[in-house]
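As you look at this complex, bear in mind that one protein chain is not there, while each of the others sits in place.
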């Protein structure tokens, strides 16, 4: 609903994960009856959770492990895997830096040029043993990497930047022509990120196989703090899903919506799908697993914008294995583990036996904040493993 | 009221305890004029507060003590009382564990098989001296325990799981048929938990003697964080109460509504009843009493879901006796003690001399958060007993 | 505005101090043009701020000092001034208690019986030198104290309890008949506290000279936490003011509204008057002055309810003199000092040169919470006196 925010000017109200909750169903399912699989075109995946193209989340080893569990992790072709042969020494260099030097160390690391042979090698390594290989790059590098990726055997190519539109204006350089790019590549192309109905539709028309949704989802997001830009994910996902449904009705082509960003619990993932998503993309959660590149550490990558470099290093774990992160058992009861298990139980509890059904379940606007209680509860806890 | 949360999609607004407040009456009562009694069928209870079926709250001793005060506590037949003869050594084992081992110790304890003779023995022990005996189990164990419970003399049987509906679909096992279950048992059956008008009505039709209301009531609830599912209790209670009133009008049978979960103060309890409840179920508050199983400790029990085990141990007290918790005097002024006394004084102050009248008192939507002030106030306090 | 909180049930939205802000005027005044005086019947006061009848705020000495500054402080006849001859030893006993004993020490102190000769003596002492003397008691003691107070020379009698209505039902005792009480006493009677339009009107009809407004104003209020009862002060004040205006229109008698409770800054006081109040009653702020009974300490008094005793001792200062608290200069910039000066400057800035005009100034609903910023700002502060 729109409200007046100043004389003569209206703004629409938007909603994020913490503003809504799922309403239990009048019918429930045994969790074993629940099918959480989803498809991109003809490709079918058991796990509707994608590991995000972040260097602290996915390297060759992690991508393989993730593929074996029925989903896929995305390797960032602009990242350090394409810059260094020996990644372990890079991880060590970051982790052993002094507090005051970390930022510049990370910024230094990302100045190392990308080597095309490393791009090729990474992809081949993931493919070994028949794993599914998804890779990504920013629009600026997409044409350069796409050919290499395709010929090296990649199964999926993702073009991703913070804010992506079908129309980008520059006098300095030629913007990526998504129509041409999608039709030229033989493997499916996922494009993102966007948040509006209109841009979702325009990107679908370029031939995208799926759309990534999410820009500045939370109040504490860098995009929201630095640029002021952001749309909470429930609204963004719902709008994109409406575009998908309209596009499917008009063309018969179903282009799945992948909610990317802002989810930290199984509950958030369940809400994203209930809001209309076909799958979700998650980063930090997987950085917390023992299988992640530098287990327990996560960091901001260099972005395409030289004006807004990031270089923070965060310790986030490791708190469990990838299996425990996906299917449990969880030893924390805050929803940050057993993400797939929680999603499936959530679906069972609201009476949705498939992702398609889950997209139609009832959401309620529920007050989200009771800071004090939350804090107290945590402080009193005894006997947690950390 | 419903609002658009995304293009073409509406969600209803819901309310929790912290979102509302009671409006004082234009008429007030002497507290002695207030009658807080309530009934389940022909059973009448002076205390409209039930002690929840949690192992950190109720054991045989606690159930007896609670019954003597005019209410009832529910013994969890799936819990440790049914698994171990010598509970005191179990409590000791938990409490003496190291921080990092507690979770696995608790999970280990709940792997001990249930012994039917212990179920029987617990019930008989509670009944000794004519106490009221209420027991509970999850739907999966309900048929197995119901017979034992009834023959051992239990007065009330509660079938309880996180999300309960009249219709549950599984190919692996036969879901509990509530119709059959209720008609077969001679003692009244309480079923829960649910939160919607429709499910409340469907469960009433199966023959339930009362309905437990409450799923993921607070933002910090495990169910809400893990599964994304939850309805704030004022809305859930009001909806269930509307179903009760409709059912009573149609059938002449009055099936009381018991609000379960999310209440930590006398004020919360007063609000639950003002929202339409006949009684409330409370857990943590009683774990804080000196009469509780492991005085001052509370822990997450094993649930029926192997995917989402809980095993946290929290120190919550002990802060007072059961008498002080129910009827004061309170030495804390935050509403966490003297729960029944506070409810009665609240009723007197809004001009309600019975639970039925209290259900009709005016609620107001009141802003709930002023974190900083709250925190400051507490920090400055001098001379509190702890 | 009312919203649905559950099926078929509506609740009205209410507003507190933190939810609103004053809108600056299109015309401003020199602060010297502002007249903040107000009247109760024929009694006129320069200071529209009353010191609350709390033992940590007002004793004989404080009441005299306050009267000299053009306002009045209320002596609590149910308090320790009426129980002990030598108060200084009582203050010392409290302050020298160990943390864990304070509550019981305070509770013990309030068990000392009230002595009528002390009541008389206190009033005479305040009156010495021509000071204004206002006293208060709970309804139960009102008839007993009123006669003594009047004959000892008190100028104003306040009957005050947490929730007061014109109609109170009890079989045990005879409720105070406000009609009789007001007409029998020759000095004006102020009655409180109430929060609704209807009760305000009913109390006005009994002959009250002014009405105290405020029950459970804030989310952290004891009344709200313990009993669940409370109406935020902007709404409560506005409703009571509407009753006052209606009553004045019908009868020609102007019964001022005094907002009592929940104000901690000059801004809150300005908002209370903008919401419709004629004056405000403030407690904690004055406990912080060097002139207060036990400078810098404040405590919960015994109330009439034995079920909900209070006995907490809080250190709140001393932070300044009474003069600084009323008219500055303030050395803190958070609004907690210079209350009258701030009110006057606020009036000047919104273009209100009298209390009557201030009651008509525009209020805006303004978002109230930005916890983190607030906290950060404070932590970084250097060089504050404490």
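Some points to look at:
Every chain is named by a letter (A, B and C) in the order it is written, and numbering of its residues begins at 1.
Just so it is clear, contacts are C-beta pairs under 8 Å (C-beta built on N, C-alpha and C of every residue); 3 or more make two chains touch, one makes a residue touch a chain.
Since the model is a prediction, treat every value here as computed from it, not as a measurement.
Partners of the chain left out, restricted to shown chains and counted across the full complex, are A, C. Set against the missing chain, the residues C:13, C:167 or C:205 yield one that touches it, C:13. Considering C:26, C:42 or C:86, the position touching the chain not shown turns out to be C:26 (whole complex). Of the candidate positions A:258, A:313 or A:350, contact with the hidden chain is made by A:313.
One chain of the complex is left out; on subunit A, the residues touching it are 3-9, 11-16, 18-19, 97-103, 162-173, 175, 194-196, 198-199, 202, 215-216, 218-220, 222, 224-232, 235, 264, 300, 305-316, 368-369, 371, 374-375.
Although one chain is not drawn, its touching partners on subunit C can still be listed: residues 1, 13-15, 17-18, 20-33, 197, 234-239, 241-242, 265-271, 274-276, 327-331, 333-335, 338, 341-342, 345-346, 349-351, 353, 362-374, 377, 380-386.
Operating definition for what follows: only the chains that are shown with their structure count from here on.
In terms of Cα centroid distance from the overall Cα mean, chain B ranks first.
The two sequence copies subunit A and subunit B touch through a face in which the numbers common to both fall below half of the numbers used overall. In whole angstrom, the spacing between the mean C-alpha positions of subunit A and subunit B is 38. Rounded to whole angstrom units, the spacing between the C-alpha centres of subunit A and subunit C is 54. Subunit B has residues 13-15, 18, 235, 368-369, 371, 374 in contact with two or more other chains.
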